[in-house]
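Excluded from the complex is one protein chain; the other protein chains are retained at their positions.
Now for subunit A:
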């Protein structure tokens, strides 16, 4: 297997093409027949699979960007040219997913560490923890509760799997929240990432397909992006993978996600979330009856679509239901939201359902602004000379700028 050396220049920037190249390499390295030799690592009595012993120069970059992580000295993100073992990072945590490593997620991770190894956070982690505690203090109960939930869920796994998952998560956060002095903390990096990710979706920056209706007078773009279109565009479906909110904000995305959840028998989560949204944004007078409906359907013992909320939140919610108000379901809604975000959402993105939709999604053909040999006459009287100075703003479409738009593709004879 040949390894191509990436140019130094290309690697300095965190651009998608380089990440894709790296990922292709990583995938081929893990190929069972042609890839790098792996051997199992023995850790006392537990056998941890897939530890890798060979390291290459390119491996340095893999470590820096989190595709491989060291097992012996996890905080030291360099590649050593010796026998020290490394492991491949799961694709869930690859850089190319570009998930916004949010404050809340990081807070939950640190809280978990704090609980597990009582106070064994290292210095800068302690600082981050305290800073977060101050900044998002109002949701701290939620953070601690989520952390406990996740720890409880992980205890139910096999020890080997649990250790691997913990290592993966730790490696992810070491790459995304490196220990840095305050002088180097890079807030602007996030903005570069965000702008780059959304650029193809920004018509002012990059135009849009099939064409911008404002320029060509062709409304096909809006037709193709309507709520009820049969086949969505590729850009639209790709956008759902940017963040959970993007998926939920698109009604078609929600529908697809619901279909997936139904197969997993967890559709009640999304329905509950939507019902909570309805309470939050609906009429004040209807709140008590809506909250009551939600209780009957989702929260009451033995409810037909019972949602799995931890006991503390359930207790708090039920207490609040005695005096229902607009935000009474917020805690429960957040819990279910994070559950879906961490669990169902990533699995949906890897599912056949999503992949098939993405494959079927269309890239519209560009329709060029056509030059009509015969211009349609205006339906209203020509503008008075007094207004003549204001015309001439629009190139090539001159007379048509204020008249009824012409049908695309047809020219009319005068």
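Assume contacts are C-beta pairs under 8 Å (C-beta built on N, C-alpha and C of every residue); 3 or more make two chains touch, one makes a residue touch a chain; residues count from 1.
We take it that contacts and distances are computed from a predicted model.
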| item | value |
| --- | --- |
| The complex's invisible chain, by UniProt name, from "26S proteasome non-ATPase regulatory subunit 4 homolog", "Aminotransferase class I/classII large domain-containing protein", "Guanine nucleotide-binding protein G(I)/G(S)/G(T) subunit beta-3" or "Auxin-induced protein" | "Guanine nucleotide-binding protein G(I)/G(S)/G(T) subunit beta-3" |
| Candidates A:212, A:297, A:351 or A:367 - the one touching the absent chain | A:212 |
| Which residue of A:91, A:203 or A:364 touches the chain not shown here | A:203 |
| Listed residues A:117, A:281 or A:323, member touching the removed chain | A:281 |
| Subunit A residues touching the omitted chain (full complex) | 12-15, 100, 103, 135, 138, 182-192, 194-199, 201-205, 208, 212-215, 219, 221-222, 225, 245, 281-285, 327, 330, 390, 393-395, 401-402, 404-405 |
